[in-house]
Structures are given as structure tokens and as C-alpha cells.
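A protein chain is absent from this complex, but the other protein chains hold their places.
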């Protein structure tokens, strides 16, 4: 069979996505021409997706270590110690392109992939969060995308049995041709029972477990090969289809087997499938591996070695098992009605040897596959940056009616309630979820301890577009601030970097700047980046997405019972605004909603102050001095206060007085970092003031909760006096009205 | 009272029920594998939520024909109690242990949300600690929870008092808008004629601790314990 | 031997999915649609000595698993 395959040539290499230089490099490294199958291996493992060719040099700038870090980048997911013998495993992944081609299955298999990344580490997944970006929702095509993506996430997560507890959905025209589907997963593991993707121990057997292999998702380049005949149609590579039920069985079987001590190393077959596992696992361990492809369980006939190696069929894993424990593997997987087949063993020769019916289809040093080229391509700031930032939003007319303006911003699809989406997600399975979707961060208890986890994902493409470095730093701050607003102490970060083509200098500049921003903020907040994902080439016809780093932060609360939520808890509570005054309408939701403009400068970011504000909020929540805490993000202070009124189970009004001076739209809707609105029991005002004084942060009282209306004054002028029901309606319908 | 929580391939509320029974109610509990037919050492079998066998074909269809469910017939005949929640309810209907069937939600979407249930019959072991008209708060989480039975079967259910819970407003009003899935007559839970097998779509195990937002789910267990344990621990009516 | 099983909701039962598809088609301008129902088709490849026996087995499959008699009816082709 191998004999009939096409010969490797520079042309074929190019069709498979390798450059002429890369092809030369392969020949030099091997000292010979690669076989067709070998070329396929290189093309997959040296792809941007697997090898991070264009990003690796930049990613190295991120802080990746810290006292709690048990595993940083380099494995399937990062691991952070949370005390009491427990560790939390988390990572975020994108599935943007597949979701655009087939929204339901694309999003579903995105969930499946990130779940596997978590449970290969030995952790039980306890939470999913999804960060989604779409074009404007009044376009019917976008609506279908949203419906498909949300129902795909719902189907996979619900059927598998992991709650979806948070995430975000935002809209901008730049995402119309390239929606973003990023999913984060968090799992729990005993700190001393972490598994890694390493093929240790020469002679240990290698097991293939899980679903059978089909032609799903194989690089389209196979089509170009001359082995294709009249049955080409039948062999066409196909879209990946998810099977959450099999994934659930795979989870239970893997965790059960891990308990026995038989597992030496394990990796999920994600991108580039078997090729990736059989080369990365030995590469990490400094070993080699030999496999016999005819033993791989298949669901289609006449698959070539190339196809078997590169198939991206879902719900599969590769296990390295201690020699002599094979029966245990077979027994556990048989119990869960899954295939588990010994397909090879770990070798000491440093080679990946692939046989098909005994015949060698590929034999390559695993190091060669792992040593993809790294590029540092040129970067250049886009020429339009300066002009865009120079725009002053205050040159636009002031709104005639501020109440209308508030209703419009509160009812914009980006700010409006996302209940339409998350009521389709199981939020509670596992009975850990203390704070459900709808507050700044989700909170999950850790059973058997007093602790809880607070988790949030955030990212604001507009801000990064206008100022990649500061915008990216703000994304870290915002995600961490959300965790702080739930009472959590942020412990670690995972990030998903969604950008256009890195081969364009201005995109790579955005990327490099964003990395520097992430790095600065993470250093200032002592937050190691323990894993993440880069998604380049999010562009269609030269239109790139807004540069969108999504930041996921996990934090810990010492007392689960003290978790805070964002909504007001009743009448008569004092309202305080913590943080700096400086805000800007540049890149704001207000500017977009009312004027359809994306321009202007961002507010300044003081990372030291950010840190102090977050510590103050954590301390206030930890000592139960505040009854609610909500960070000021999109929509500014006015929206933060209005959300305090309308997002809880009971509506609570409020009366707020803000300083005069700036134009009211800037005061109300200006956006800036490091700002939090809290409500305080009047009986504890003195204690609260004491804590604020100690914290050395700017803050002020801004009003009280109560009544059926939200009244906002700037100085002595009443600018908003709205019935809270009308605010609630606007917020509740803001997103949903575009769908059904 | 000894509980057994059944585990099918694809079940996911098993651990939650196990936790509530052992950690909150402090009762003995074990897992029962779906291939087991031996139910001798338990008094109450719980069929938990999840997607048994992926719920492919129809929710609960394949599990409804599994060995453990086949053994439930005898178990019930011997006086055993069965509680099926969510997927467990679907399985009981598919197996014919309860009348009716569960169809796709009328909105054609999955729904995970808090619901209120009004209690209709307090003569069953699962509800004897409750009052008629009492409102319980418990979440649902399902895509196929619309209860259906034909007119004859519904009439019989009504006549026998087999309708135990209906979806209602927080005040106990049975209204169209309080019905989250389009169930006929807002039916959320039914029992067999003897009252020893209860199926309901909501999740009592998710409403069993103050931290989870409601403890009303415990009332079902406490009723059950009161009805079988002679220590008078169950709630006074 | 190949058998085709069609499973449909019984006539009296509201087909919500069918109604939704019909509405969507009307929205796309297919106003001539008078009625629409959605069911399942299950195609089974099975070993059986005769077509009649294959049918008989398929019928048994339907009764035991493939159709829920409370909701559905089936035909074998």
C-alpha cells in the first residue's frame, strides 16, 4: 500500500502547507527525501496550529512560573495548587474555523477537545466557560451561527455532564466572517496525582483507546494526491463530528484506569491526531515509539497510513502503560464499552517508527518532528493607529436624553442578558456551582474543603484594537478583577489569542504588543500564565477580526460561603465606587451603540493601583463588609450601577450622585480599568471606611440603594430617572430580541 | 434506609445523589452498575439524571431495556421504592414502570432553570411529609421533558392521584408561562398506582443544601425516610 | 439484506419540530407547504435468509426498542 503512494516533492510539500525552505530543512535533517507519509507528518506537526511557528518567540515573554504552579505551558493544560492537597487544571482553546464551517459540530467538538485536555491530566472537569464573538446579530446569517454554536456547546457539555458556568458573548462587525468560539475548561485533581503526556519506559506498551478512526478532519491536501481514483468522493475528508456520550465514557474509563497506577503517560488525540501523540509523547520523554497502524480501530475501509495518522476523529486517547498491566487496561475499557488496543511500544532509539501491515510507512527522529522552525517575522504598527487614537469622542454631540442613552447601552446585544444562551447550558451538574452565570465570576465549591474557585473569562477586542498593549493588559486586569469581585484571589491565567494572519506585519505587531501587555499585567498581578492557545488567520478577504486575546483567570476563595455577587441585595445600602476617576469614551460600548464609532484613546492603566483595588475588594468580601461587588466594564459606571439594580432575582433601585465637571456622557459611560462598585451595610460603614483608608486607593461614596427607580445626578442635575422595570426590560431583551 | 444509585453509561447525576444521600441525609448508599440485577440489599433505587447511552434514539430508550431496569419490576413488586429524576424519569417511562412518555421540550431547546412545583398528592411515600398545595423550588435541566400521555391515560392518572407535582408559579399557580417544557397539564412528576415509583423531571439533589439555593429537594427524601424508618424523623404535616 | 424502518409520531400528537420547520419554510417563501411532519428513518443492514424474515426481525426490533408505542408508530419497507 505504501508503495503506491506519491513521491514527496517540493510541490507536494507546498500543497501540504510547507514552504520550500522548510522542505529543504527536512531533507537536510533526514539526509534523504521523506516518504509521502513522512511528509504528511511534517506538514501536520510543523503547521502553525501544532508548532506555534509564528508565536513561540513571543509567547516566551509571558511569565509562566510561580509558587503555586505545578505545571506550566507545555502539557495539555496548566496546573495550579489550591491547597488542601487539591490542584486545579485549566486551559482555553479556540475552535473558530470549524465553528464557522459547521457551527453546531464545530462548537461541540471544541468543547470535546478542551474537556480531553483537562482529563488527560488526571483531573475531573468541573466547569466550562465559553467566550464567543460574532458579527452584529441582526444579520440572519449571524443568527444561525449563534444558534448553532450555542446549541452545539449545550449539546456536548450537557450530554458529557460538565456544567457551563460562565463566559461571554460580544458582537462587532469584524467578526461577521470569522466568529470566535473559545472554550475554557477547569478540572480538579489531587495535587500528587497529575498525569502527563510523556512516553516513559522503553518497552512499555502503547494503547489506543476510545472512538474508532475515520477520515474526519484530515488535511484537505490528501485530495491532491494521485492515489485518488474513481472512489475519491467516498474518501473525502469530512467534518469532525462529536460524540459526547463516548467522551463521557472515555473520561470515566481514563480516571478509573489512572487510579490503578497502570498509566505511565497519556495524551488526547486532538489536532493532527495520532501523528501528534506518537511524536510529542516520546519527544517529551526523550524516547522513541513504534506503532502498527493496522491495529488501529477504524470505521472506514482502505484508510492509508497517512489518513490513519492524520485523522482528527474525536474522543480518542493514546496511553503508555506499565508493561505487565495490559489486562487492567483492557478490563477497564471493556467495562466502559470502549476500544482499547495495543498498537505499539515505547522504544529507546529516539525514532517514531510507523508500520502498516508490517511494512515501514515512516521512520523519523521524534526530535525532528518536534523541532519545527520558529519565525520572528517583521512587525509594524498599522499606519492608521495614530489617527484613530487621536479621535476625541467629546467632539460628538451630547445625547439629548440620558435615560434613552442608558436604555440603549444597557440593551445593546453585547451588554444585554445572555440568559438565552446559558439557560441552554446545564449549570449545576456536580452540585458545586455557588454562583451561576450572570455575575462577574462563576463560583464553584471544592467539596471536602471550605474553599471555592472563582472563574472568569474576559477580553475586549475593541480596546486591544485601539491599543494592543494596554488593551491586552486591561483584559488580564478585568478577568482578575471579576474573580476578585466574587471574593477570589486570582491564582493563574490561561489565554487564547485570536488574531488575523501573522504574515501581515501589522497583525503580528498587534500580537507582539498584546503579548507584552499580557506579560506586564500578569507580572504586576503575580499571575503566571500556565497554558493557552494561539489562533491566527482569523480573517476573510483581508478583513481580520478585532485582535482578541481572551483571558481566563482562576482564583480561590478561602471561605466558599462568603462568595459575593454583583447585584444589590436590598434597600438602604450605601454605594461606593472604588478606583480611579480616569475613564474614556474611546472604544466604549456607548460610542459604538450610539455613534457606531470605534476610535479614541483608552483610559490610563495603573497596574499598581489595579492590584490594590483588587486586594481591597477581596478583603472587603472576605470580612463580609460588602453585600455586593461589581466591576465597571463595558458601558461604564452607569451600566455597572444599573446592572446592580436589575441582574439579581429581585429588582432594587438606587440613587446615585456623581461629581459635576466632565460632560455627563463621559462620567456615565466612560470606560476605564480598576473600578468597582460595592454596596455596604450602613451598620458597617465605619469599618468599611477604615479598610479603604488602609488600602490606599481612591474611592468615594456615590449613593444608596432603594426605591423603584434608578436616579442619577451629576452634581445638582438629574440626568437619569428611570423605572427599574424599564431598565430591566431593556437589559433582559437586549440580546434575545435579535434571536427568536 | 439503604439507597442504591444506578449508574448507566452516560449517567451524570449519580455522584450528586450519592453525595446528598450520604453527606446530607447520612443514609447508607451505594452505586449499582447497570448490568447488575441484584437489588436485594437496597430499599430505594435512585435512577439519576444524565444521558444514558447518549439518549440517542430517544431519551432513556436504551437504558429502559437494561438488566438493572428489568430487575426493577420484581424489586417494586417486593415493595421496593424507586425514585427517577430527569433521565431516570425518562427511563422509567420507557421501561413502562410509569405511564406516559417524555418528548422534546416544546421550545425545542434544552432548559436549565429554577422551577416551582406544586404538590398535588401527599399520600405517597415520597410526599407524605408535604402539604397539598405546597410549593417546592427545584431546578430542571433537560431537553426532553415534555410529559405526554393520551387522554385515557391522563384521566386514569388524575383519578388515581398519580400526578404528584405540577410546574407552577412561586405562588403555586399552574399557568402556561410557569410550564418550562410544554408538559401536558403542566405535569412535572408522577407515581405508579401503588405510589412506590416516583418519576420527576426536576432535580431534588440540586436542591438539598442552602448553598445550592433551595433545600426543598430534601423534603422528598425526608418523606421517604419517614415513611419507612420508624423513628418518627419525618416532617409533621 | 437491507430494511428501512420509518418511525413517526402518532397522528394525534403535536409535532412541534415539524411545525417549526414548516414555519421556517414559510418564512423562506415556501408558502405552498400545507403540512409537514418530521420522523426518523432507520436503515438496517442485517443477515436474514429471506426478505420476509428480515422484516419480521425488524418488526421485533421496532417493538422492543426502535419505536415507543406511547408516542410513535412505525412502518417497515
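General observations
In this document, chain identifiers A, B and C correspond to the written order of the chains, with residue numbering beginning at 1 in each.
The working rule: a contact is a pair of C-beta atoms (placed from the backbone, for glycine too) under 8 Å apart; a residue touches a chain by one contact, two chains touch by 3 or more.
Values in this document were obtained by computation on a predicted structure and should not be read as measured data.
Contact with the undisplayed chain is limited, among A:241, A:341 or A:723, to A:241. Touching the chain that is not shown, out of A:75, A:93, A:147 or A:216: A:216 (per the contact rule at the top). In the full complex, the hidden chain is touched by chain B at residues 53-54, 56-57, 61-62, 65.
Panel shows chain A; residues 101-102, 105, 211, 214-216, 234-236, 238-239, 241-243, 245-246, 299-300, 313-314, 337 of it touch the chain omitted from the view.
Seen from chain C, the chain kept out of the figure touches residues 6, 8, 18, 21, 24-25, 28, 30, 32-48, 57, 60-61, 64-66.
Rule of thumb we're sticking to: only the chains that are shown with their structure count from here on.
Distance between chain centres (mean CA atoms), chain A to chain C: 41 Å. Multi-chain contact residues of chain B (touching two or more other chains) are absent. Touching two or more other chains at once is no residue of chain C.
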